[in-house]
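The structure appears right after this line, and notes come after that.
Selected chains from the complex are presented in situ; the others are not included.
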Amino acid sequence: MEASGRKLRLGMVGGGRGIGVAHRVAALMDNQAELVAGCFSRDHDRCLEIGRQMYVPPERCYRSYEEMADAEAALPEDRRIDVVTVITRNSFHFPISKTFFERGFHVICDKPMTCTLDDARELVRIVEATGLVFCLTHNYTGNLLVRQARAMLAGGELGELSRFIVEYLQGGDRIRFAPRPEPKNWLDDPAQVGPGGTLADIGTHAFNLLEYISGDRVVALCCDRTDLTGRTLVPRDAAMLVRLAGGARGTLTCSQIAPGESNELNFRLYATGGALEWHQNRPEVMRVTREGVANRIVWRGRDMAPGVQELVRAWPAHPEGFLEAFGNIYLGAYEAVRAHLDGRPMRPEDYRCPTVYDGLRAMRFVTAALESFERGSVWVPLEG
Amino acid sequence: MEASGRKLRLGMVGGGRGIGVAHRVAALMDNQAELVAGCFSRDHDRCLEIGRQMYVPPERCYRSYEEMADAEAALPEDRRIDVVTVITRNSFHFPISKTFFERGFHVICDKPMTCTLDDARELVRIVEATGLVFCLTHNYTGNLLVRQARAMLAGGELGELSRFIVEYLQGGDRIRFAPRPEPKNWLDDPAQVGPGGTLADIGTHAFNLLEYISGDRVVALCCDRTDLTGRTLVPRDAAMLVRLAGGARGTLTCSQIAPGESNELNFRLYATGGALEWHQNRPEVMRVTREGVANRIVWRGRDMAPGVQELVRAWPAHPEGFLEAFGNIYLGAYEAVRAHLDGRPMRPEDYRCPTVYDGLRAMRFVTAALESFERGSVWVPLEG
């Protein structure tokens, strides 16, 4: 039976708390896959509890990802998972992905793909060697207005991109906002998140968004960080000047010590023939300025570009949001997995989701930004 | 096996186009049910196409709802559907619900529940006689900030409700907005939508929202409609003065000839100790004024009332929207269905979703509003 004739069988590693719910909803909302196995937590009771909630049989709720990889690989082909999604803390992304690739499974992985640039390069080699599908969940590129923005720029209707302001600010409404001298959770522990801190955690989203929308590549950056950031073990905050290959210039700011900001991933793009403004936390509207009409507020959902309109699940102003954008990433991954299963593998550049190369770019970004401010906030090129 | 040990089996009638996608996503996003049967369209090819997309076997893609009800009832208990969701045009809601009730199935039904008040009363009798679950998808009460607003008013922290402004405005960005002399689609045809027009189509949402949030009951209304409305076969627009039993007064406006408004379902509530403002198309934030702190912008997702916080799927500012709110309604219906299946039926007043009584109230509202302006926009009481 062709993979298009059945739901995909999905396994999940991690997701015992936090973003796990969002991944499960996103993965299943379009009824294109069923969740059949998981190692949802290193706490096996928690793992079983999630298994119960999600109707995963206890015998496929595993104690470790290694056990899961082995056991699933040993199942008959028509029962074992097709693809695994990895939602653990950062430092596990690479070894888990590698382990599942080694058993021949496709992999969907939360970002950052790895904690180091070397690991990222290694993962690229594995993906290229195996030909298996790897999808990185830079989920914000799943927002339909983000895709529309990319299409508008690519189509030339806004002219030539000149300036951009991209930012990702968090801080929430919990204060005192003072930097924490001791890691209070794993996000403060370099051993578990890698050295990138905020740069890896949210900066990569902003970077990915910029390259995605512009259809261009960052060639150099010059990064500074706050004094407060210096008091923490990993960077909590940075801002940088950024240059695109095509000549556009701009700034990218990412901070997790920005009181009051809940999840402010925003872009403003200025081109010779117009401009776009979008805010992730009001994702349904985009401010569009074009030849003759400034400041039109456009809603997601109607008259969108080919390849975008098809993904509309609800009419304009019947708000889609974070989970639907995330779901679009899963749909992209599933499409690539099905194509592979059916013997017609897609080229990664045709995937409708971020790939291992996006992950590599993101790690180059983190590495370059760290290098920039370690060397006194000098300009650092971003190679290939 | 207890119903809590398995996913529910869901059937669907209607949903071949339009809101169908939204219902399917909402019904399945939390992995609490599987879609196993459907009569998705009277066009059987379209029905089969949706079946394929949703992995419903062709033999359970039915040609008519009557066939579906009969065939499903004939299946063994452990295979047949538990509950059917009805998403057809309005005039079919009542006969389809009735048909499935007669075979012993639980029913989830899109609004309006019926086209006439008599039918609504009849449906109440059927539900009471059978003891089966009926859930009406007034989906906007599934928004978590709507539930939070209800909890805040119920908890007394805003004092006594005095004035409200509730509105539901549509019109979109498609113009010429002129009224259509001839019905161009079924929404203009009284035979298919009932006499209520906009009052039934969106006015009932606004009405339901008002009674839900206030925890109070409308006792009287005085309704006017535009001149333009009079040129169409069904009302396209109305506004009314509304009185609540507890003494609060306000206005309710609903219009589908409001150019530029995409889906503006809004409330502003003023009480003796504070105020709330919420807009459906920016559903993630609520403006809250309380003793000592005016105009705070509060995000969905944190520090919400008991029974609300548990429903959070994504962190604050990782926007949930229309589909998640709709999903919460389905979760409420599923909870009631499972309880019934497990022999511990809930009382309708404990359902965490709108019930047949909400549907009856809504039809009383439509009837009263129609009566008011037919009699020259006089005050009309809303009984029981």
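When the chains are written out, they are named A and B in that same order, and each has its own residue count from 1.
By our rule, contacts are C-beta pairs under 8 Å (C-beta built on N, C-alpha and C of every residue); 3 or more make two chains touch, one makes a residue touch a chain.
As the structure is a computational prediction, the values presented were derived from the model and not from experiment.
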Given 2 placed chains, full-complex copy number: 4
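Here, only the chains that are shown with their structure count from here on.
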For chain A placed onto chain B, the superposition rotation in degrees, Cα atoms, nearest 5: 180
Inter-centroid spacing, chain B versus chain A (mean Cα positions, whole Å): 34
Interfacial residue positions of chain B with respect to chain A in the complex: 6-7, 21-22, 24-25, 28-31, 35, 54-55, 172-173, 262-264, 280-284, 299, 302, 313-324
